[in-house]
Structure formats: C-alpha cells, structure tokens
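Here it is, the structure, as structure tokens.
Of the protein chains in this complex, all but one are displayed in their positions.
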Amino acid sequence: MKYVLSFNLNGLPVDTLVKATDTLLDVLREKLNVVSPKRGCDNGDCGACTVLVNGEPVRACLTIGLTVAGKNVQTVEGLQQDGKLHPLQRAFHEHYAAQCGFCTPGMLIAAKALLDKNPKPTREQIVEGISGNLCRCGTYVEVVEAIQAVAAGKYKE
Amino acid sequence: MKKRGIGIAVGTHPAGLKGGGDPSQAQIRLKPDGTFDLLNGAVDIGQGCKTILRQLAADELDVPLENITHQNIDTDTGPMCTGTFASRVTFMDGNAVLAAAADLKKKIRDWAAEYFECSPADVEVANNKVFVKGVPEKSLSMAEVGAMVNWGGKFLVGTGAYTPGPGQQFDPETGKMTAIASLAFGCCVAEVEVDTETGVVDVLKLVQVFEVGKAMNRLLCKGQNNGGAMMGIGFGLTENVCPYYPTMDFAVQDLTDYVITTAADMPPVMVEDIVEVPHPNGPRGAKGYSEMTASLAGPAILNAIHNAIGVWITDYPATPERILKALEAAHA
Partner (left out) sequence: MAEYVGQPVLRYDGIGHVTARTRYVDDIQLPGMLYIKVLTSPVHKGIIRHLDTSAAERMPGVAGVITAKDVPGKNAYGLIPDQPVFTPEHIRYKGERIAAVAAVDEDTAMEALEKIKLDIEEQEPVFDPFKAMEPGAPLVRPEGNVWEFNSGKTRKIRFGDVEKGFAEADVIVEGTYTTATNDHAPMEPQVSVAYIDETDRLAIYTVSQDLYFHLGMLTAIFNLPMNKIRYIGGTVGGGFGSKNDIHCDHVAGLMALKIRKPVKYRHTRREETAYTTKRGPWTFYFKDGVKKDGRIIARYVKTVHDTGGYAGMGPYVVDKNSILVAGPYAIPNVWVDGICVFTNKPPCSSMRGFGIINGTAADQLQTARVAEAIGKDPWEVHFINAWREGDLGATQFKVEAAGLIEAMKRAAELAGIELPAHLKAMSSRGR
C-alpha cells in the first residue's frame, strides 16, 4: 500500500508515492534523489541526516515520511540563494570545517537551526547545538570557529 | 572529590609501509590552453590530498594553482597508488607529483629548444612562461605553448613515480629491517579533572605539537591535529568494542554503545602547533604524520589521571568503572 506524500522541499512543491514505513530519509534519498542528508546510522545517533522541518532540526532517519505532509522541508540543497553560498557554507569552507565532508550537510543544518533561533550564541551554546552531530574526522574545533565567525557577522553579504 | 592532574606523552610515526615497496605514480598533462590536468591514484579520505598535490604541482611547474585540475576518479585513468594508508600519501604521492612535474618541464624544455633553436639547457620554464634565458624576445606564455604543442600534433605528458625502496624483510634472528621512509614526532600535554566519586574524567586542556618535516598546508595540519585529538580522547576514555573482553558478551552494536567523541567532549582549551625538521627525501621536506595525531592524547590523559589520583590505569580505555576499581584497590 502506497500513499501520495505532498510537501514543500526547499521552496518547491513535491509529490511522491511512499510506504507508511518509509522514513523521511528514505523519501529524500531514495525517492527524490536529494542526497545531502546522509545515511550514517539509521538510528538517530550520528546526525548526518539532519534536515529542517518547518524550521526545526530533525533526524530524517527517525522521522516517518508521511508526517511531513504539507510541511516545509529544508536541506543543504536549498541553502544557496540566488546561486550564492549561504554564509555558513562559506564559513565552513574557509575554516576547513569539512574534512571527509560526510557529516557536513547535517552539521550545516544543525548550525543553521541554531543561528536561526539564536543569532549570537555563546561558544557553549554552539557546542551544545552541534553536539548531536558526530564527526569522526573530529572537525569540531573548526566547525565551532566557522559558526562563531558567522555569528560575529563576518560573512554578511 | 575532583582532582586535577597533568600528563604527557610523546611518540613517533613512520610514513608508508615498513621497509618500502609501496610505490605511487602521478601524471600531468599539458592542455591546449596551457592549463594542466594532474592525475593520480590516491584516495581523499578527508585528509586533503586533492588539495596538497595540486599545491606541489603548481610550485614545481611554477604556474597558478587555478591552472591545475586534480583527478583521482578511477583505475582507468588514475596511475597506480598503493593506497591512502600509513600516513604515506603526502610523502609518496607528493614525491611522485614532483617527479611528474619535473618530467613535464623537461619535455616542455625539449619542445621549446626545437622551437627557439637553442639548447634545452638554455630554456627556462617559470612564472607560467617558457623562455630562453637572457633573450627576452624568445618567450612564450604557457597558453601559447599549450596551443602550439597540442595543435601541432604533440602530446606532452609528465610522468613520475616514487618508492622509498624495495620491500625489505626482517632478519629472522635479529629483526634487522632498516628501511623507514620518514619518521615524524609528536608531544601531547593533557590536563584532566577526575571525579573520584563517579570516576568521570574531564579533559580540561590538551596541547599537541607535531614535528612534520614541512607542512604542505598548515590549516589541513590543524584539522588533522585537532581531529586526531578527538579520536585520541575516545581511545583513552571511552572506545571499546568488547567491554567484556576477551568474551564477545555485550559487544557493541552501533553508535549508541560505541561512544565516540562529540563536540561536547572537546576540551575547553585545545592548542595545536607544528614544528618542522625537513626530511631529506620528503617532498619539500615533508614527512607523513597524520595517523599520529590520534596516538598521543590517550596516553597523555592516562598519565594525567595518574598524576591526579595517584593510581595507574593500565587498561585502555580509562572508563569510570576502571578508575573507581583502581581507586578502591589502592585504598583497600
């Protein structure tokens, strides 16, 4: 049995057929070929699949796909505006905050969720904000530096 | 009670396989507009070989970095590389890239010598130009050379290979085995706070310095140093696949049980630096070192724990359970 799932993905409407058991990660990666959310654990541990649903960061692997019906889903594919990198993307690049790059999309979304709510976070708040995103390369120092730079206004247009 | 202590650890790490026998190759070709394609077979696992191999090629060819692409996509096009392991790519592939660039420069000189009607020894390849030394009017831009070479029916490809030497066996009696490509060095100072009631260890400060020969790219080194430290903290304090070793009871199944460090485990103070003692055989003096960035934090932390609470934890990782048991045994 399949259902039609309609939602808004990075500002554009999408419809797709899904099973009731498909996670949002399955829907995005396998059905829609939106591959920025990474499949790292399917268990909610690693955070590599973090996406925004109505502005809230969620683990796509723990979210049943059908629950996003009618909602706004945002992924790294939607971060660039008018062909320009988002300040966080520039800051991550210039601070070497990605090594292998696999956790980076989830990290960026976690950082965006944090700054959207709290544009001037303390270092402790940044650490807490990304502490659910595992990075085995261990780029935490550089990720925090990148987010601090954005919060300090260094990447305004 | 919370007790603080300081510990140090030092170490060394070789580049490449023991005893050699792990070659790498590189290929650089001149395109019709004077730009270059660099091909090699090393894999970028995050360490940054796609970045530093271009840096080396651009320096050796003396051309702008943007003029060089790097491709390592498959075994149809990528020359041989033994692999990305053993902190070997900077050293081995770096040397192969330098050799390929030098070879291509020689081929460009040979071509230009015919064109300028002079000896190849008088041709200089520098500053993105090809010219005859001391004759300013005999000069071509690399773009002009690229066009003339390729549309003139020639194909200039520089190839290079490097191995630190053939594989060497251990002498069965003495273990003599003298081939080591390069040795990098490091030192780590850890400051910890141990809660003697819970056994929990907080790493307050971690200082790491690595002697790397020559840093190809200081900020890539910084990423390795800080990143390796995070893995080293896990090695020292939490990571254990078989908590009831040697049995397989309760062996971990996923990242819920196998506890690797998160951002919240970052020591509040993390300091890293490099020093450079150039290696005679390294590309521009570089050594391979980045595996070592994970090796020192663990023992530095366990030494700091001893300094804090006076008991030795001799089994890694130093879990709260082990610390409390050691304290109990010491006070019994």
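Think of it as A and B in the order they're written, each chain with its own count starting at 1.
Here is the rule we go by: a contact is a pair of C-beta atoms (placed from the backbone, for glycine too) under 8 Å apart; a residue touches a chain by one contact, two chains touch by 3 or more.
This one's a predicted model, so the numbers in the text were calculated from it and none came from an experiment.
Undergrad: Using the touch definition up top, pick the residue from B:Val241, B:Ala264 or B:Ala330 that touches the left-out chain.
TA: Of these options, the touching residue for the absent chain is B:Val241.
Undergrad: Touch as defined at the start, partner being the missing chain; which of A:Asn43, A:Thr67, A:Gln81 or A:Asn118 qualifies?
TA: Reading the full complex, the residue touching the unseen chain is A:Asn43.
Undergrad: Going by the contact rule already stated, which one of B:Ile108, B:Ile260 or B:Ile309 would touch the omitted chain in the full complex?
TA: Only one listed residue reaches the unshown chain, and that is B:Ile260.
Undergrad: From the list B:Thr12, B:Ser119 or B:Thr198, which touches the chain that is not on show?
TA: In the complete complex, the chain left out is touched by residue B:Thr12.
Undergrad: Just the residue numbers, please: which parts of chain B touch the chain that's not shown?
TA: Interface with the chain not displayed, on the chain B side: 6-14, 18, 41-46, 48, 50-52, 54-56, 58-59, 61-65, 70-76, 78, 80-86, 126-127, 169-170, 172-180, 182-189, 191, 205, 207-211, 213-220, 228, 231, 235, 239-242, 245-248, 251-255, 258, 260, 271, 273, 275-282, 284-285, 287, 291-292, 294-296, 298-300, 302-303, 306, 312, 314-317.
Undergrad: Over the whole complex, note the residues of chain A touching the chain we left out.
TA: These residues touch the chain not displayed: 29-30, 33, 35-36, 38-43, 45-46, 48, 75-77, 79-80, 85, 88-90, 92-94, 96, 98-105, 108, 134-137.
The rule is short, and it goes like this: only the chains that are shown with their structure count from here on.
Undergrad: Centroid from C-alpha atoms only, then distance chain A to chain B, rounded to Å. What do you get?
TA: 30
Undergrad: Can you name the residues of chain B that touch chain A in the complex?
TA: Those in contact with chain A are residues 44-48, 219-220, 222-223, 226-231, 254-256, 260-264, 266, 270.
Undergrad: Which of the residues in chain A come into contact with chain B in the complex?
TA: Residues 41, 43, 45-46, 96, 99-101, 127-128, 130-144.
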